[in-house]
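Sharing a structure with you now.
Removed: one protein chain of the complex. Kept in place: all other protein chains.
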Amino acid sequence: MNMFRASFWLHYAGPQAFYGLAGRVWPWCAALAAVLGVWGLWLGFMVAPADAQQGEGYRIIFVHVPASWMSMVIYMAMAFWSVLGLTFNTRLSGMMTRALAPTGAMFAFLSLWTGALWGKPMWGTWWVWDARLTSELILFFLYLGYIALTSAIDDQRRGDRAGALIAIVGAINVPIIYFSVKWWNTLHQGASVSLTKSPTMAQVMLWGMLLMAMCFWLYTIALVLYRVRTTILQRESHTAWVQAIVQEIA
Amino acid sequence: MLTVSNISCVRGHKPLFAPVSFSLQPGQVLHLEGDNGIGKTSLLRIICGLSHADGGEVLWNGSSLSKQHPEVVEAFRAALCYMGHHQSLKDELTAIENLLFDAQIAGRILSYDKAMDALQKMGLKNRAHLPLRVLSQGQKRRTALARLSLTDAKLWVLDEPFVALDTHSLNSLQVILANHVQQGGMLLYTSHQAVKLLKTNGHLVDIRSVQMVAA
Amino acid sequence: MMWESWSQFWDMGGYGLYVWGSMGVTAACMAIEVWQARSAHHQHLAQLREEHEGHL
Partner (left out) sequence: MMWQAYWAVVRRDVLLAWRRKSEGLSAVFFFVVVAALFPLGIGPELTVLRNIAPGVLWVGALLSSMLALQRLFEADFGDGTLEQMALSPIAMPLLVGAKMLAHWLVSGLPLVLLAPVLGLQFDLSGDALVTLTFALLLGTPILSLVGGVGAALTLGVRGGGVLLSLLVLPLFVPVLVFGAGAVEAQVSGLGVQAHLSILMAMLLPALFFGPLASAFALRIALE
């Protein structure tokens, strides 16, 4: 099979083929995520030295920064699947978007939580109205809005399409929100605290952070594929191939 | 000409009805029959383009009504008059205002005199300037009929048009429908009751029926 | 090894509460999420099996 042919992709966009593919891929991703996580934490906690200014407290970045990245990447992924779903009417995209949302919301929450725990010892306050923190908060709200909307609509197709539209509208807004909060922040000089990290980050710290980021990536992929499999079973429960799977288990 | 080809509709994993096909020529009437809950309303909404079909296609004058052909869709909509369960009348507006605004939204030009004339034919002349809120249920139905009589759409798609009509209104509606068909219009409707349509020359309008069955 | 004792490791130079508060909540969230996904999957399979047996 040729990856560059449309038929290859269309084949795996079908629920049955994707169910099989996801079933084969997710355990590998999960295992790799575990390995990278252990490696990253080992580098972060056992190898990386204390930071000159922040002491041991800086070690929060090993989850904070990757979680923030993931929260943004996942929202972009949701928007991507939504565009795909609305233009090509593929059944898979709605399921993918729905499966991504809870994990995205979790990472947004973790980013806020760890940010607050980092802020308290470093700046003496749990929360500052900084552009990045505020945008992250709004992003968290956008996730909640998506989840609330899709779960409030009973009709599955309508839910998928309505969710897709709001995901796209949200994704267009994220940069505008970030820009506006940043502008607002420069106007209110008093509250601003420089969040820029020292430019010379120790090599090993960077590696720890990158490994953790990759761990979160793979964790997300594994979990999302797993969730999509559940959704596929649910939505395709009337089809012969799902019946066959059920029979096998029973 | 309207052609419905193998339309199917899935609701919650289960096909609602066996695929439906028929075609409707100018001057023809088609009565859509089937048990309660078989999906007659769903089919009408699919044909109009409000809902999506899970299979098959609807053609207007031989061209498929799909996103790829916006000009066909536009021509179809210009020729379509759909009446669903809702009357789309505003209680706060008067009968005449309802008719005039509706025509404009549907992209048609309707003069005040013509609208008044139609209301008069329905026996609503004295009610034309009252807000619909104070009219009786029957008078509201007749306002809706007056609106129907004013449309110049070629294809009428009516969902249970005879339900809860008094004898007088029923007669008026029969005349309106017969006129429409006689002038070369197309009529597609669902109904639980059998209704005859009489031409001006006293002959009966030929009504074909399409039976919808469970899948 | 850069840590001389476990207590020093847990203390994190005085930042223990913050660092382990972050790590702990992260781990807990992920664990809950994984557990939820698993139970949803199994619950769903059980339901399908029931329906299947109902048909037989």
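Just so it is clear, A, B and C label the chains in written order, and each chain counts residues from 1 on its own.
Just so we're on the same page, a contact is a pair of C-beta atoms (placed from the backbone, for glycine too) under 8 Å apart; a residue touches a chain by one contact, two chains touch by 3 or more.
From a predicted model like this one, the values you see are computed outputs, not experimental measurements.
The chain not shown here is in contact, across the full complex, with A, B.
Note that of B:Gly27, B:Gly56 or B:Pro131, the residue touching the chain absent from this view is B:Pro131. When the whole complex is considered, the residue among B:Ile7, B:Cys48, B:Leu119 or B:Leu173 that touches the unshown chain is B:Cys48. Only one of the listed residues, B:Leu89, B:Leu130 or B:Val175, touches the absent chain: B:Leu89. Checked against the full complex, the one of A:Ala148, A:Val204 or A:Ile249 touching the unshown chain is A:Ala148. Touching residues on chain A toward the chain that is not drawn are 138, 141-142, 144-145, 148-149, 152-153, 155, 157-158, 161-162, 165-166, 169-170, 173, 176-177, 179-181, 183-184, 187. Listed for chain B, the residues touching the missing chain in the whole complex are 48-52, 74-75, 77-78, 80, 82, 84-90, 92-93, 97, 101-102, 104-107, 109, 131.
By our rule, only the chains that are shown with their structure count from here on.
Note on connectivity: the fewest chain-to-chain touch steps from chain A to chain C number 1.
Located most centrally within the structure is A, per distance between chain CA means and the overall CA mean. Using mean Cα coordinates as chain centres, the one most removed from chain A is B.
Distance between chain A and chain C, defined via averaged C-alpha coordinates, is recorded as 17 Å. Chain geometry summary: the mean Cα position of chain A and that of chain B are 49 Å apart.
Rounded to whole angstrom units, the spacing between the C-alpha centres of chain B and chain C is 58.
Each of residues 237 in chain A touches at least two other chains.
Counting partner chains per residue, chain B shows two or more touched chains at no residue at all. On chain A, the positions that touch chain C within their shared complex are 45-47, 49-50, 55-57, 59-60, 63-64, 67, 102-103, 106, 109-110, 113-114, 117-118, 120-121, 219, 223, 226-227, 229-230, 233-234, 237, 242-243, 246-247, 249-250.
If you check the complex, the residues on chain B that touch chain A are 13-14, 52.
The touching residues of chain C, counted against chain A in their complex, run 1-3, 9, 12-15, 18-19, 21-23, 25-26, 29-30, 33-34, 37-38, 40-41, 44-45, 48-49, 51-53.
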